[in-house]
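One protein chain is absent from this view; the other protein chains keep their places.
On to chain A.
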């Protein structure tokens, strides 16, 4: 960090940077937590006609406060329709109607594969994480995938103990060869920067760094020898409007729930 205190937090720029990637009119399958915050921020700012679909069944949800869990009543009350869980996965996701899958993760590797299952061996886990949920099929079947998570040596690991959801597998054309329909993760947005896959090797490359963050900080928070783009750019600071909208949303949420929006669920 520079000695100048920025007027936004690392989480705020991560959320705003993630929301910017969502274009208006996009049909987005939303994970709970950070993805849900970013997707709703996009809807409240530059992408009012984004369609938010949650795996619990709401299609076209327009919550005024962030859901704490994936099945909050607010999502059902504000949706265009609510369908059963089998229908969400069969007709809407597997049917090929989702533009963007917006996912969180416990861990990612250099090819943007995701682990949300276990730390340590599967049969004798050191930490048992919640598991797959909807992610394996969202990661495979959405036309493209955005992943948002905080970056640290524990979350950006050289070798995942378990691949819950496929990114680019071993890199190159491995994903395509495996017969996975969607294009895969096109951006990983963190509290330090934005990583995008190399067009050939599919290895995640740091292509944008958030203001005030150094390349050394990002490499230190990555468990492999991170590739840095020769055209590394600086993420634009959050627009005042976006920052205000995000803070309003989080204030409303805190007032409604007595806490900030929570984790997976």
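Just so we're on the same page, contacts are C-beta pairs under 8 Å (C-beta built on N, C-alpha and C of every residue); 3 or more make two chains touch, one makes a residue touch a chain; residues count from 1.
Everything below uses one rule, namely that contacts and distances are computed from a predicted model.
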(message) Name the omitted chain as UniProt records it, choosing among "Acetolactate synthase", "4Fe-4S binding domain protein", "3-oxoadipate--succinyl-CoA transferase subunit A" or "ANTAR domain-containing response regulator".
(response) "3-oxoadipate--succinyl-CoA transferase subunit A"
(message) I'm checking contacts with the chain that's been left out. Which of A:25, A:48, A:130 or A:153 qualifies?
(response) A:130
(message) Using the touch definition from the top, which of A:53, A:70, A:204 or A:245 touches the missing chain?
(response) A:70
(message) In the whole complex, not just what's shown, which of A:57, A:171, A:193 or A:238 touches the removed chain?
(response) A:57
(request) State which residues belonging to chain A touch the missing partner chain. (result) 32, 55-58, 68-73, 75-77, 82, 84-86, 88-90, 93-94, 113, 117, 122-123, 125-128, 130-137, 139-141, 162-166, 169, 175, 178-181, 257-259, 261-265
